[in-house]
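Taking it in order: structure first as structure tokens, then the write-up.
One protein chain omitted, others in place.
Moving on to subunit A:
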Amino acid sequence: MILFLLDFLNHVDFFFSFQNASLRRKWYGAYSLRQIKIRCGYQVNVASKVVDLLEPENSNSNSNGECQRTRRRINNCLLMLPEDCAVKILAFTTPLDVCRFTLVSKSVQSAAESDSVWANFLPSDYQSIISASLTPVPDFLSKKDLFVYLCRNPLLIDGGRKVKENEIGNVILFP
């Protein structure tokens, strides 16, 4: 299975580099580098120099294709990031930020409403807190709805002697 996958990835790779293939051969000829193989040690410095050397050539002779590729890469920045990356980034912000970023675009909205983002804002033991609470909590389909509910409805816990408020929630009240 893995072999097959690798093989497939290789094909995709070849497909994308195909249009540059003849050009590549030209550079390698010019610099007599059949392959840029860099030994460890100072590979990083050497590699960046080699790339610097190659890139000007590249932009002269293949400016169109290369520009398009760069543009495609930049335009799709967030779209290219899988949704779990976007979710991870959002989970490191605050509930108010996440609500505001919903307005960015529809793709961000779907990440911003996912349970994995809102699970971060709820206390990690929220399930046991809720089940031990005297106040009944309705079932919610999403953790965001639960979070919003808990912001407005503090729970009675510990046999009714304490009130559990959503710590972060105190600042966030929805109309």
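Assume a residue touches a chain if its C-beta (ideal position, glycine included) is under 8 Å from a C-beta of that chain, and two chains touch if they have at least 3 such contacts; residues count from 1.
Please note the rule applied: contacts and distances are computed from a predicted model.
Taken from the listed names "SKP1-like protein", "Cell cycle checkpoint control protein RAD9A", "Urease accessory protein UreF" or "Ras-related protein Rab-39B", the protein name that UniProt assigns to the chain not shown is "SKP1-like protein". Residues 2, 6, 9-10, 12-13, 16-17, 24, 35-40, 43-44, 47-48, 50-51, 73-82, 84-85, 88-94, 96-97, 99-109, 172-175 are the ones on subunit A that touch the missing chain.
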